[in-house]
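Questions regarding the structure given below will be posed in turn.
Of the protein chains in this complex, all but one are displayed in their positions.
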Amino acid sequence: MLLNYLKIAFKVLLRRKFFTAISLFGIGFTLTAILVVTALADYALAPLPPEVNLDRTLQIWWMVVRQTSNGQTREIAGSAGYAFLDRYARDLPGVEKMSIASDPFAATRYVDGRTETWTMRTTDGPYWEILRFDFLEGGAFTEEDERNGNRVAVISEAARRAFFGDRPALGGSVELDGQRYRVAGVVRNVDLLRAAAAADIWAPHSTRKSQDFRRFHFASEFSALLLARSRADFPLIKTAFRSRLELAKSQESFEKLLGTPETRLEQFASATRRTDTAEPPTRMLIGQSIGALLLFMLLPTLNLVSINMSRILERSSEIGVRKAFGASAGHLVGQFILENIFLCLVGGVLALGGTALVLHGIAQSGLVPHLDVHLNYRVFLIALGVACFFGVLSGALPAWQMSRLHPVRALKGGAR
Amino acid sequence: MIRHFFKLAWNRRRANGFILAELLLCFLTLGAVLTIACFFLHNWRQPLGFEYRNVWRLDLSGGNRFEDSDDGQKAQGWARVDQILRLLRSRDEIESVSPLYFNVPFGASSMLTANLVGGTQRRVLDNRVGPEAREVLGLRLVAGRWLEPGDEALAFRPVVLTRNYARALYGDGDPIGKTLVVRNEDGKIDKEEERRVVGVVEAWRQYGELSHAPLAQFSLPAWGPPHLPPGNFVLKIRPGVSPAFEEDLVRAVRRIAPDWTVSVSSLARHRDRLLRDRLLPLLIMATVAGFLILMVGLGLTGVLWQSITRRTQEIGLRRALGATPGQIRWQILGELLALAALAAGAGSLIILQAPLLGIFDEVPLQVYLFALTLAALSLSLLVVGCGLYPSWLATRIRPAHALQYE
Partner (left out) sequence: MTGYFPNAAGASASTAPPAASPAFRLEGVEKVYRTDRIETVALSDINLEVRPGEFISVMGPSGSGKSTLLNILGLLDEPTGGRVWLDGRSTEGLPTREAAAVRNREIGFIFQTFHLIHDLNVLDNVQIPLLYRGMPGARRRRMAEEALERVGLAARRRHYPSQLSGGQQQRVAIARAIVGEPRTLLADEPTGNLDSQMGDEIMDLLESFNRKGGVTVVMVTHNQRLADRTGRIIRLFDGRQVQ
């Protein structure tokens, strides 16, 4: 039965090739755009290596503090400081492991009169336990290296290629920012979207030129990674941290002291947060994303609706005949919507192909270094869902119009 | 004739409803993208206010900028800064040097103050610079004088304003010699030391050529302990200096302060990065807009084709009443342009809410008007382009055939 309808739908669509082409083009393009964005978002939020534990990791990466001293009031909003994290973020209930790592900074290397800039981070030992890097040579540095102040570093594949060419790097020496480091390990390249892990060079905190950072509470560009026992512990951790801040605020006469552990999604939402609350506007971000998605789909849907209306009017005499011979409105509407969904699904398939191409192009272009994003089943399901949604949405209005066509007037060629 | 088209388009608004909605969305997209592009263009044409070519920045960070280091560290910091300044001034490759506190052109961090200007609390860049800054950065003085070394001895604190700040505070009057009054958001005067305006510079576009011009003021920094030493310097480099000089310089500074982080880079490189960051969102928006317009174009052509087929009799009738094929073509295009005009009108009303409500008030009204005009023209071009084939079809209708066609 269904197969019969599908065969009819196929023939109908082939009859008016121009309109089928326009519709397919529009649906294909729109869906491709939506899928590309979805795939990238999915990729950014997914627990991909080295962030294999992303689903149960929280990050404290910003803080706001307001203080009056010497008659001057200062409010500072920015990255958290090492001392702040060390003092308030350790030994929180529900946390299995905790690490403090610096935000990425630029390290320069002069070679042959040329200036090279590399992305570098300093980290502690537990960093390498929370994040699972893929080591091509050697291994991570340890707590002992940190204690002894050993000048070791882990470098990425790309850095190895630049510093050592094709030779192995383990044990080799690198000069960055005027300091020499011994290579303890080489890891596979990490792309920028693995926000907590991305860098080219990692070294222990103790190798920093000035150890003053340990004293500073704010505005010194560190963040804490908290590996929870399970997701269920998240609310517990957040509340515990906030109460510690409340306590600190009253004890040390800060007018404002804000900060909160966040999931990756909350981190994205946080980027637009105002400085007077700690709540990341996650719901607003999701709301805005859906709003933007619907708005984006609005134009192609309108297009499809117009085209469908025209198609209906064109077939009005056919519809009139069918009605005169006893076809029910439901039957006709159902057939029309099915044709529409069929069209949209074909468009969806085309879109999947287009998305794969675009993603490949983005990866090749090097806009985001070391990007490795692919289609997966989640994206595929979304494609299916959106295509069907399109089909029903753009078919509903014309189908309703069609069911109201008076048979006699339809036979005379046109519904007025 | 034009009124006739508008009447037809208006009376057929329900049938044309979808086309109108599409054209409206298209216009809004075009309007938004063109407004941003025109805003950028408008900003680009304004003077930057300083010269960035052959200017480098030297950044030192030892200790924290905001938290109090102890007095011993501060003294050491100042001693090192003095040494570094002497080193910089001794090198032939460096023509002149000025210390800076945070507000480096094209840079991310800034030191701000605020003032009540024209009824709203506005942010003002608070630039603490040395007297050589004018030479290093090529600042253009348009009134009064620049800061001088002897100014520390004066009873008041001399301040140089940018032209837009001076105009906002004093209108067309002469700002030279006037006292700079700083009010907080409640309107109360912030009593610090007395500040007097001694000069006006053209502009200080710290955020780059694509951004609006911020309000800014310049004054000499408080030098020596117990104040914080400067963490940034700008250097005017002699043209034609060898690339190895950068490394050379960095090593020399590191010898003076081995536990400080030292970095040297050119303003030109920061400018490139800033431009790219600003242009990327616009490019993405333009791509999305291009796609939407393509969609509208295709859909429109298809719907028009259908509509011509439906109006065969009407077209035949008009030919019978004496219309030439050319007049029929212009009718189709005219109705389309009427629709486009309706869409552009409604869209403009919507977009113009932004300046009326005061959102994005860095964008001047003339930019909006110019961009909206461009958007209307583009929409008309699009609509005419889509209408060419269908209108050609309409002229091919044979009246005798059409009128008998039932």
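Annotations
Order of writing sets the chain letters: A and B. Residues in each chain are counted from 1.
In this text, a residue touches a chain if its C-beta (ideal position, glycine included) is under 8 Å from a C-beta of that chain, and two chains touch if they have at least 3 such contacts.
No experiment lies behind these values; they were computed from the predicted model shown.
Contacts of the undisplayed chain with the visible chains, over the whole complex, involve B.
Touch with the chain omitted from the figure is made, among B:Thr324, B:Gln353 or B:Gln366, by B:Thr324. If you put the hidden chain back, the residue from B:Ala268, B:Leu283 or B:Ala400 that touches it is B:Ala400.
Although one chain is not displayed, subunit B still touches it through residues 1, 3-4, 7-8, 11-12, 313-314, 317-327, 398-400, 403-404, 406.
Rule of thumb we're sticking to: only the chains that are shown with their structure count from here on.
A separation of 28 Å divides the Cα centre of subunit A from that of subunit B. Across the complex, subunit A meets subunit B through its residues 18-19, 22, 25-26, 29-30, 33, 74, 76, 81, 106, 108, 110, 113-115, 177-178, 209-210, 212-213, 215-220, 296, 298-300, 302-307, 309-310, 313-314, 413-414. Within the complex, the subunit B residues that touch subunit A are 18-19, 21-22, 25-26, 62-67, 69, 242-244, 246-247, 250-251, 254, 258-263, 288, 291-292, 294-296, 298-299, 301-303, 305-307, 309-310, 406.
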